[in-house]
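Before I ask anything, here is the structure I am working with.
The complex appears here without one of its protein chains, the remainder shown in place.
As written, the chain order gives the labels A and B, with residue 1 at the start of each chain.
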C-alpha cells in the first residue's frame, strides 16, 4: 500500500513539474506570446513581466525562478484584469468553484451509488434496465446543454429557481448549477457501481454469505458493495477532472463568479499567466484526487494493502 | 444486435441529413435573410425558424452537425492511430519498455485535458486543424491502455505460443493472431471515443475557443441558442437535441459492441 502511494507520488510530482516547465517553455516559443517583443503591451506590464520572469537571464535560470515563484503561489500579474495579480483572482474565484465542484461530487456520488445499488437489488427486472438506460443517457448529456435547458425549464418557464447568479451562495442559486454539473458524473458512477456489483454478486464469497442465510440487503451492503466500489474509486480522478472542466462552462452559463469565468476570459484574451495558473492548479487538484483514490482502494480491498 | 438497432438507424439519419441536407436547402448556413429575423419555427421559407440575425436555423444546424462530425471523425482517427500503435508496442515489448510507456500514459491521464487543449489554443491561436489534432492527441490514452492490456493477454495465450512453435515469426503472429483478436475491442473503444471528442469539440466551441466563424458547429449553435433562449428557445433546443442524439447513439452503439466483445 505504501509502495503504491509512493509510486503514485513518484508519478504525480514529475508530471506536475513537467506541466509547469513545459507550459512555461511553450509560452516562451508561442508566437504572439507574452514574451514576444513584437507584441504591444503597455510599458508598465512589460516591465512587470520582465521583472517577474527575469527575461534577461539564461533560460534554465528563468525556468528555475518561475518554479520558485509558482511554489510560493505567485503566478505574476494578470494581463486582462489590470491591477490584479493572478493570485488575487484565484483567491476570489476558487472558493466559488470549489463549493460548486464539491457539492456536485457529493451529489454525483449519492445519486450514482444509490442508483447503482437500487438497480442491482432488482437485477434483471425492467426497473434495473430502465435505470441503467437512463444513467447511460445521463453520461451522454453534456452539461453545456443540460445547463441552459434546465435554466430554460425550471427558471424561465416554471419560475421555481433563479436563472443565474451567485446570490452570495444561497442554496436556491446553487441547485441548478450543481445538478447540471453532477448529472453526467452521476451517470458514470451509477454504471460503474452497477457493473461492480454485478461482478461482486457473482463471486464465491457472496454465495458463502447467502448460504449463511443473511438477508439480501445485508449480503449486498456488507459483502458485495465494498469490492464493487473499487472501480468507482479509480474513477475519482477522471471525475474530478470532469467536474472541474464542467464547472468552467456551468459558471459561464449561470454567471457564477468562479475561477472558470476568469479562465475563459483569460483564454479568449490570451492572458497567459492566468491560464497557466489555472492549468497548474487543476492539474494539482486532479493528482490529489488520484491519491485519495489510492487511499480508498486500500480501504475497499485489503488485498491491495498487501 | 436488437438493442443497438435504433441508435444505428438514428445516427445514420443524422449523418445522412448532415451530408445531403445543405445541398437541398435554399439558404446557406451563414446567409442572412433580413426579412425574417428571429422568426419562430413553421415560418414560410424557414421551417425551423431563424436566429437573432436572420440566419436559417435548419441550415445552420445541419452545417454545424457536419463540422462537428468531421472534427470528431478526424480526431478519433488520430487517437486510434496513436493509441493502437502505443498500446501494441508497449504490450508486445513488455518489461521495462512497457513499464516506462505506461507510466507516461498514467502521467498524462492525471492532466486536465480540456485545460491543456485550451492552453494550446491560447498559445498557438485557434484553428480547426489544431482543434482536432489537439483533441486526438489527448484522447488516445484509454485506447492505448485497452490495446496494451489485450496485447499483453494475447501474447501469453497458448495459441500464440503454439503459433511460435509452428514456426510463425513476430510479424506473422502480429498480423495473423494479435491484430484480428484486437480489432473488435479497438473498434468498440473508437466508437466510445467519438462521443468524447464530440463533447470536447462542442465544449470548446461553446466557449468560443474551438471552431471559429464563419464555420459553425453544434457547440457554437448551442451557445447562441442559450444566449437567446428567453425569446427563442427553439434556437437552443434544435442544435442541443441533435448534439444529444449523436452523443447518445454513439455511446449506446459503442457500449453494446464493447459488452458483446468483452
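Heads up, the rule we're going with is that a residue touches a chain if its C-beta (ideal position, glycine included) is under 8 Å from a C-beta of that chain, and two chains touch if they have at least 3 such contacts.
Note that contacts and distances are computed from a predicted model.
Think of the chain that is not pictured: of "Sarcosine oxidase subunit beta", "Carbon-phosphorus lyase complex subunit PhnI", "ABC transporter ATP-binding protein" or "Cytochrome c biogenesis protein", UniProt labels it "ABC transporter ATP-binding protein".
Residue B:181 is the one among B:43, B:127 or B:181 that touches the chain not shown. Here one chain is not drawn; of A:99, A:164, A:203 or A:265, the residue touching it is A:203.
Set against the missing chain, the residues B:53, B:81 or B:166 yield one that touches it, B:166. Residues touching the missing chain, restricted to subunit A, are 3, 7, 203-205, 207-216, 222-223, 226-227, 300-303 (touch as defined at the top). Touch with the hidden chain on the side of subunit B covers residues 95-96, 99, 157-159, 161-168, 172, 176-177, 180-181.
Heads up, the rule we're going with is that only the chains that are shown with their structure count from here on.
Residue ranges on subunit A touching subunit B, taken from their complex, read 11-12, 14-15, 18-19, 23, 26-27, 30-33, 136-137, 139-142, 144-145, 147-149, 151-152, 156, 237-238, 241, 244-245, 248-249, 252-253, 263-264, 266-268, 270, 272, 275-276, 278-279, 282-283, 286-287, 290. Interface residues of subunit B facing subunit A in the complex, by the touch rule stated above, are 103, 106-116, 118-125, 195, 199, 202-203, 206-209, 219, 222-223, 225-226, 229-230, 233, 236-237, 240, 243-244, 247-248, 250-252, 255.
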